[in-house]
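Taking it in order: structure first as structure tokens, then the write-up.
A single protein chain has been omitted; all remaining protein chains appear in their positions.
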Amino acid sequence: MIESRKSLFEGIIIGRKKLSDNIYHVEIELNKEFSSYKYGNFVMLHLKEESRPLLPRPFSIFKAKERVLELIFKVVGLATNLLATRPLPYSVKLWGPLGNSFPDKKDMFCIAGGLGLVPLYESIIKGRYKKVFVGFKNKDEVYFLRSLLDKGALISTDDGSYGEKGFITEFFYQCIINEKDKVTVVACGPRGFLKRLWEIEREVKNIEIYGSFETHMACGFGVCLGCAIETPKGMVKVCSDGPVFKLKDIFGE
Amino acid sequence: MIESRKSLFEGIIIGRKKLSDNIYHVEIELNKEFSSYKYGNFVMLHLKEESRPLLPRPFSIFKAKERVLELIFKVVGLATNLLATRPLPYSVKLWGPLGNSFPDKKDMFCIAGGLGLVPLYESIIKGRYKKVFVGFKNKDEVYFLRSLLDKGALISTDDGSYGEKGFITEFFYQCIINEKDKVTVVACGPRGFLKRLWEIEREVKNIEIYGSFETHMACGFGVCLGCAIETPKGMVKVCSDGPVFKLKDIFGE
Amino acid sequence: MLEIKIGNLFLKNPFMPASGTFGSGLEYEDFGDLSELGAVVTKGVSLKPKVGNKPPRIYELPSGMLNSIGLENVGIDKFTDILNQLKAYKTNIVVNFFGNSFEEYIEVSKILDEHNVVSCLEMNISCPNIKEGGICFGTDPHVIYSLVRNVKKVTKKDLWVKLTPNTGNIVSIAKAAENAGASAIVIANTYTGMKVDIETQKPALGNIFGGYSGPAIKPITLYHVFCCVREVNIPIIASGGIFNIEDVLEYLIVGAKAVQVGTANFTNPCILWDLIKDLKDYLIKKNLNIYDLIGSIKL
Partner (left out) sequence: MLEIKIGNLFLKNPFMPASGTFGSGLEYEDFGDLSELGAVVTKGVSLKPKVGNKPPRIYELPSGMLNSIGLENVGIDKFTDILNQLKAYKTNIVVNFFGNSFEEYIEVSKILDEHNVVSCLEMNISCPNIKEGGICFGTDPHVIYSLVRNVKKVTKKDLWVKLTPNTGNIVSIAKAAENAGASAIVIANTYTGMKVDIETQKPALGNIFGGYSGPAIKPITLYHVFCCVREVNIPIIASGGIFNIEDVLEYLIVGAKAVQVGTANFTNPCILWDLIKDLKDYLIKKNLNIYDLIGSIKL
């Protein structure tokens, strides 16, 4: 039997805050309580008030408590544009929690690139990780700064406009090559970022990295088979086999 | 050669006033001057910011002066809903003036039902008619009241909530049966209203009524052949043969 | 009030999912009671497992979507386990299937015929995404006639035939299926379409082209249903762009006896249950029975 926990919600976006240039935080009031979820889970959100886009969009759960769900998104296309601009309150349909989640082990490291911070943020704040690395493009994209610093996160920007200058993957690399114990790493960020981490994983033998992957989705829970991606071991469904995978399962041994 | 006078405008809706329950007045700033038009002419308006509706919509010219065009519309469906609710300023595309116009003779009578007032209003105010009859559904729909009264218009509402009680066509009938001279009448209103006027015309011999007709249009200037309606004499194109026709040409002798 | 009969099957109501958009049905357990649906139609199954097409497999368009899943499925053996789980539901279980050859169609039918939980077989002769599969079969009335006839020989269960709209002679194909013993015709599968990414100059789908579904296709499929209803006597089940009650009513009015909801499941996983309620409310308001609606078009 399929694990029975997802459900459909009617939501009303009641709050929207601009975090940086094109990144927004929204608060969605739900028609019922959001059941327990795990870090890495996502929801499918449908803009039912619009005739376009036709399909829903996946968003990581940033926070969910009782009847309020919080998401963070970057404006990249049709749906995110509307979410950023339509007058509030604004009604949406959504379903979740969906997908698998990040592993929960002792002394894990955590590394996030840009929006990849979203599904990891709450667990960072809860102190789940031994070390935290967060990278941004530039200062404008740096959000929730104080709380990250409080947790001792290492922050870098590609252009050095805040924190260390350079790709966060390289700071992570510097740190990890000195680790003696086997380390489990959870990662979330763009595909290029995950690919680089995989290279690091292959070089530094004693780590195992789990990354959260993105692709276009229609259903979000394994029925349309539209989100399949090719891996050395065959097709996997990002929505229901993932979105969290061992990097080696996606990119190869 | 086709009469060369229509042109394409980029418009920005800069003002919107609610006249009654679901009737709105909008002011559209154009990218160039609106050329001379005649009473009865219309424009095609396309909501270029929306993915729906696909096609433009016809609206009578209420007023046009220099670079400002004014329209009055009733909310009945997709386009008019958006026109009534989208935040201003709001960009549209429009082309015109289109169609033929009402005749211009001495001592004409004028009769309008509801929104039919729109293309006739300015000529009423200019004192073009010997007698003016205006009918509304109820008090809520009565707009521009004072100026109509100033012109000595006879006003009725179907439910008697303002002015005389009853259909305006019947007050017109009472008046016209006593006329001795041949009278030209210009009329604008719903199809049922025009049909009733046609019955009156057939009964009261010495009048000739011109009415403005409505139908769904795609182009507005005679190329799509989509606005054709059947008449005893064959098909006519409402957009370019009309929208103003002798009632007898549409309904029969 | 909503009950209908299609061949030997009684349906509580005319609503069922379209194959491939509802998984096995079990994935929707969280969203509603499957027993309340007229039928559950499962994802297309074939004799052997199929890995499906190269990603990307879906692309969204202004009023529809393209998919090139390529009939990925676990094969009839593993599928049988899933079938057993569906026993728990009091509804008709319709199994959509296809083969890469005559023999495969017949082999799968034989296996499905032995399963009590299967109420009915839905034969897919229409998927445009695989070259060996359906498409070559789907557009020739003679081939369809002989395929349906041979499948009917190996199963006592009702057989529905799901047609491709990518043909100029859908009526002849429907007639051929009827004459060969089909219990109902499902009209229709997706329309072959494509999208090009102008940046990369590559097709947006890994498979180059895919099946087009959603609101955009409804006017065309509605016309196909209208035409077939006039020419065949077995029930027509409509599939194409059903998103709201108005779409359902249109299909019923032109003469469809039941409807399949596909792409719309992705925009609202509860849509089938919502539509059942909407139709019930509509019939009550208008004081009609569902049979007053079916084929009520005024010409």
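Per-chain residue numbering starts at 1, and chain names A, B and C are given in the order in which the chains are listed.
Simple rule for what comes next: a residue touches a chain if its C-beta (ideal position, glycine included) is under 8 Å from a C-beta of that chain, and two chains touch if they have at least 3 such contacts.
Predicted, not measured: the structure shown is a model, and the values here were computed from it.
Asker: Give the labels of the shown chains that the missing chain contacts, considering the complete complex.
Answerer: For the complete complex, the undisplayed chain touches B, C.
Asker: Looking at the full complex, which residue from C:216, C:237, C:264 or C:290 touches the chain that isn't shown here?
Answerer: C:216
Asker: Of the residues listed, C:63, C:119 or C:189, which one is in contact with the missing chain?
Answerer: Missing-chain contact among the listed residues: C:63.
Asker: Give the residue, chosen from B:103, B:166 or B:226, that touches the chain omitted from the document.
Answerer: B:226
Asker: Which is it among C:15, C:79 or C:191 that touches the chain not included here?
Answerer: If we include the chain that is not displayed, C:191 is the one touching it.
Asker: Footprint of the hidden chain on chain C, which residues?
Answerer: Where chain C meets the chain not shown: residues 61-64, 66, 139, 166-169, 191-196, 198, 200-203, 208-209, 212, 215-217, 219-220, 222-223, 226, 246, 249-250, 253-254, 296-299.
Asker: Which parts of chain B face the unshown chain closely enough to count as touching?
Answerer: These residues touch the chain not displayed: 1-2, 4-8, 46, 48, 51-56, 93, 95, 215-219, 221-230, 234-235.
Basically, only the chains that are shown with their structure count from here on.
Asker: Just the number, please: Cα centre separation of chain B and chain C in whole Å.
Answerer: Those two chain centres are 49 Å apart.
Asker: Where in chain C do residues touch two or more of the other chains?
Answerer: Only 62 qualify.
Asker: Note the residues in chain B that touch 2 or more other chains, in rising order.
Answerer: Chain B, residues with two or more chain partners: 51.
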